[in-house]
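The complex appears here minus one protein chain, its other protein chains still in place.
This part shows chain A:
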Amino acid sequence: MSSNITTSQTVGPFPHEAWRWAFDATATLHGSAATIVVSGVIYDGDGTPINDAIIEAWLPDAVAAEQAQAIPGFRRVPSDDDGAFSIEVSLPAAPVSGKPVMFVTVFARGLTRHQFCAVFLQDDPGLAQSEILLQVPAERRGTLIAHKQAQGQYRWDIRLQGEQETVFFDYA
């Protein structure tokens, strides 16, 4: 093997106590930026909700709006007993159409490698020109789209396996 990189291992079922400081540090937002909430459920290949996952979100375009936060532009949330998660997103002052509203990293017991993906909003007029989505096979792009519910509320589920398996990335 040519590469000497350190290989990945699962977080296992018990990372929550060590990771909780960041749940706490990123749970509440203070600032004047408009926010939306992206909520969903993470499912395994049987459609069973995963109750021990942890979702991280990276929002590079929201960093400016979150300078008062402990870790600007970052979220970490656990899935609950029903596999549900919810992430509050600060919208940038001048959103760039076609960019993801957040990059996402998924961790769980049984996931030997954390999984990268990204989320886009259904009502973003720039989806058809998105630099990232255009690299994704058309028939799978829908797995990265959050659907509008009520005002400011979007629904996006993560499926680790199955017909609607979420597209996961390896960054080049």
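Keep this in mind: contacts are C-beta pairs under 8 Å (C-beta built on N, C-alpha and C of every residue); 3 or more make two chains touch, one makes a residue touch a chain; residues count from 1.
Simple rule for what comes next: contacts and distances are computed from a predicted model.
Hidden from the displayed complex is a chain whose UniProt protein name, among "Protocatechuate 3,4-dioxygenase beta chain", "Deferrochelatase", "Nitrogen fixation protein NifU" or "Cytochrome P450", is "Protocatechuate 3,4-dioxygenase beta chain". If you put the missing chain back, the residues of chain A touching it would be 1-19, 21, 25, 44-46, 48, 50, 52, 56, 58, 60, 63, 70-74, 99, 103, 105, 107-116, 118, 131-132, 135-136, 160-161, 165-172.
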